[in-house]
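Working notes, beginning with the structure itself.
The complex appears here without one of its protein chains, the remainder shown in place.
So that you can tell them apart, the chains are marked A and B in the order they are listed, and the count of residues begins at 1 in each.
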Amino acid sequence: MTELQYIGKPARRVDALEKVMGKAKYIADRKLPGMLHARCLRSEAPHALIKKLDVTPALAVPGVRAVITSEDFFEHSLFGFPVKDEYVLAYRKVRYVGEAIAAVAADTPEAALAGVQAIVCELEPLPGVFDMEHALDPDAAQVGPDRPDDQHPNFLDLLIVRQADPLAEIEQCAVKLDERYSVGPQEHAYIEPEGALAVPTREGGVLVYAPNQSPFVNYGVLAMVLDLPHNLVRVIQPPVGGSFGGKDDQIYQMSAQVAKLALLTGKPVRLVYSREESLISSYKRDPMHIRIRLGADSDGTLRAVKFEGLMDSGAYASESTFTAWRGSIHAMGAYRYNACAVDIKCVYTNNGYYGAFRGFGNTEVCAGIEQAIDELACAVGMDPLDFRLKNCLHVGDRTAHGQILTESVGLPDCIKTVRRLSDWDRKRAAYANQTGNIRRGIGVAALYHGTSLGAEGADYAGSTIAVEQNYSIDLTSGLTDYGTGSRTVFTLIAAEELGVSPDRIHMQRPDTDTAIESGPTVASRSTMLGGNAARVAADNLRQTLDYAAADLLGCELHQLVRSGEAYVGPDEEPVAWERVVDHAREMGLALSAHGKWTAPRIEWDHHHGTGTPYMAYHFASQVAEVEVDMRTGVVQVVNFWAVHDPGKVIFPQGAYGQVYGGVAQGLGYALMEQITYTNGYLQETNFESYLIPTSVDVPEITAQFVEAPFSKGPYGAKNIAEPSMVPAAPAILNAIYHATGKRVRDLPANLERVLLGHDLAKGGSAKACKLGLKT
Amino acid sequence: MARFDYVRAHSIAEALQLLGEAGLISRPLAGGTDVMVFVRNEKPPFDRLVDISRVPEMKIIERRGDEVFIGAAVTFTEAEQNALLREVAGCLAEACRSVGGPAVRNAGTLGGNVANAAACADSLPALACLDAVAHVRSLTGERSFLLNELIQGANRTAIRPGELLTHFTFPVPPAGVRSAFLKLGRRNAQAISRLSMAAAGRLDAAGRVDYARLAPGAAMPRPQRFTEVEALLLGQAPTDELLAAAGAKTAEVMIGVTGRRWSTEYKEIAIQAMAEQTLRRVLCQ
Partner (left out) sequence: MLIEFTLNYQPIAIEAPPDVTLLHLLRDHLNLTGAKEGCSVGECGACSVIMDGRLVNSCLVLAPQAHGSEIITIEGIHAPDGGPNDLQENFITYGAVQCGICIPGMVVAGEALLMRTLTPTRTEIRTALAGNLCRCTGYQQIVDAIEATAVQRRQAS
């Protein structure tokens, strides 16, 4: 391969300029003439029947233009994927505090609030389910929808992995472990609260601007619940102020609400959440209770694992079945086993609701398994890093799912590199026998993380590319850049492929009228799927231009070489790229192209828990160094090293940024981010109580890449966004153990858990939620 | 229609006129870091805010004889950066530096922190440790309070409608006295104190404690010095054993006042460490 010009070289993020100037227009910054303001009536009860819902008093409030309920939608606004159990506005029942019941559009936000307060809504409380351990009790109240089978209606799904008989294998092992771990919910805490803006069109349709993760999913939901033909629905993506998995179904609900209100009033309608509304009504990362049994030989050979997880999906399925599947696939960690069994069960409760969040199941299970591996290493008497190195996956190994890894396994190199960078061996020894009140510790975690959707569904993406009149190039993708940098990645790939400067390329935000449907923007799939689609589109366009260049230069295709953007033929006189474009036009060639890339087909057998879950995996190892105050439980993360194998790095600043940001989110997950539902009422309703790391909580992070290229990835690239976060929490927890000699097996490791070994319950109330829904 | 009106005062006299005006309820506004959050969530219990944040007399920090005078509209940033306070009231400067983040410190004021009277307010233990007196004026006169008299409980003070907390005074600590403040939160900035601790102390020529002050924060319904702990320290050499005893006594006094609550299991241990660490800083370094 000739040397790459743009891939892997420092680059300017395509949307950075408008953002640093304060000119980027997020949803809350967009105002249209005559625009109405929407607001939702939300449930103040965790579980109740809607006995009466009368919106006519609201319509009498000055300034109120329209009020809608589930009656205004097709099939009472039922939607949801993969499980259709959710409503755009609640129908007959509410299942969590904050669930939207009705929506009002009014001239001002104040009038909208007055309208909401005028709605007559009588809720008849039902018994709630607030403890997932009891969700499937025979007498537990029914939260989930009716089922066709004889399963409890609060049962959502069970995901399994099976290879041989781990319990029998563990019996034979010299060293055994049987421990329980738990992870709490986590809020995405994007700094931009959710919003949506709908504009009615002349044709009787609707145009929606929404910071959604997946505009084409939104488009499908809108057409369905509004009962409109697809050609009357259009979704355009504005800049997204952070998402991390969080701007999926919640945004589709809001989009449908404003779309219906816009259709009814004939005016643009915007809905923007307050922070309280966002925290109370949006889904979070699911909490999980975990039991892990492991067995190893006395020489440290890992032999068997049994992982049992119970996951709360809250009031609705959202993406919990995907989360649970992805959790099950990664639950055993990146190691070789003779025998493995994973069971992850998810259930309905009335604790808000839970959905996708960066790591998508792996963040949860990794916190468990990477602590368990650490504990087992200690029980064997081995250095935990050596133990991982001894048992981790290499090229040629067979995973617990039965998949042979034929290429792109950078894990051993990641572990060795992080050992060197962190000065592991010296520090591990130095911190072994401390006695003071302030103690240091160093801990490691390893990771693998499947790329893209895997065997969950059809995995493809599309891109379009066209040369414009002014010789600039328009590039589209059906995937969203919600801050990750994927638009820059696509730009660099297209530039490399075409041999033109990235400055020429205008990478559009998705618009369902012009972009190609590409599936959801989830699961760290943009670089691989969207990148390959951009590569294919650009390659198709380049072939046309090469053909024109050969014609212009009077030579064969294989005689063409490039000098910068220019084409050079046998006479060695460079011809400007623009001249080739002009010539192509004169030849009547179309200077636009499509690209579609579909991932290789892989199969997973859900019934037998075996197969090939993913085409490739990201590998990583992270090391955390902490300082613990033994008498207050205060933990400072003082150093952090993250070594990742994302395949080929396309956009270096972006890749480093993903690692730094992922580690920061993992640090918050490990130490301070706590969500508490008290009888279904959220206690942390703004950022004064839901704490995320500040600039003085996150240490200087050393990141490095081990680039083990994947043959099917664009230029060998795999993925980076989710995996950067996943191992951070267990690395920190393992470091805390190294410092203190005490395990904190429940996240977050807050002051009380670190000092006392258990959390303290303050008791809560409905007050913050009820206040928060009125601000 | 506006939910409340706004008027700016340019002097204490004008502020008092405005606050005392009959027929409407007026309340002072300084940095807004508490008031603005409150009115977002709740119906304003006033008709008008009287902005006292720029009243020159309330921005003064100076030594007046044997006392230090601090205007109530002094911001945390101004207090933290003030050379006099850094010299004679390190615990107060450090407490002000620990509040919120830079923007909150640039707006929030000492007077507001005290008048809002949150149990976790960071300036309270420092002011209590300094034996600060709060001066409250109205059109009819001035009243002065020690902090534990002014503050009657969480978010409750003795300040009456029409009154304005104008300034604080505290005696300049004797030469050689050092003071310090420690804060314990769930993160390193923008954090509500789980516990805080202000201490002051000095050793005599023989190396024995001849001056001791200790006031915890976020531990008690109202700020107070722990005189039992101070008594235990006086006349003793600051050995590890003495500091440990002082820490244990601090926990004992706290529980004596608050009883055992949900957080006591944690605070009982942590407050000992906080007391020891703070005292170590003022007595042993």
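Operating definition for what follows: a contact is a pair of C-beta atoms (placed from the backbone, for glycine too) under 8 Å apart; a residue touches a chain by one contact, two chains touch by 3 or more.
Everything numeric in this text was worked out from a predicted model, so none of it was measured.
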Visible chains that the absent chain touches, using the contact criterion stated earlier: A, B
Which is it among A:L4, A:V20, A:L167 or A:I404 that touches the chain not included here? A:V20
Which residue, A:P239, A:G647 or A:G680, contacts the hidden chain when the whole complex is considered? A:P239
Touching the hidden chain in the complete assembly: which of A:E192, A:E364 or A:D383 does that? A:E192
Which subunit A residues would touch the chain omitted from the figure, given the whole complex? 10, 12-13, 15-26, 28-29, 31, 188-193, 239-244, 274-275, 482-485, 652-654, 656-657, 659-665, 686-688, 692, 694-696, 698, 700-701, 775
Which subunit B residues would touch the chain omitted from the figure, given the whole complex? 2-6, 8, 29, 31-33, 36-37, 39-40, 49, 51, 53, 77, 100-104, 106-107, 188-190
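Everything below uses one rule, namely that only the chains that are shown with their structure count from here on.
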In whole angstrom, how far does the Cα centroid of subunit A sit from the Cα centroid of subunit B? 44
In the complex, the residues of subunit A that touch subunit B are 437, 629, 631-634, 636, 672, 687-688, 691, 693-697, 750-752, 755-756, 760-763, 771-772, 774-775
Hey, which residues of subunit B end up touching subunit A in the complex? 40-42, 101, 184, 186-192, 194, 262-263, 265-266, 269-270, 272-274
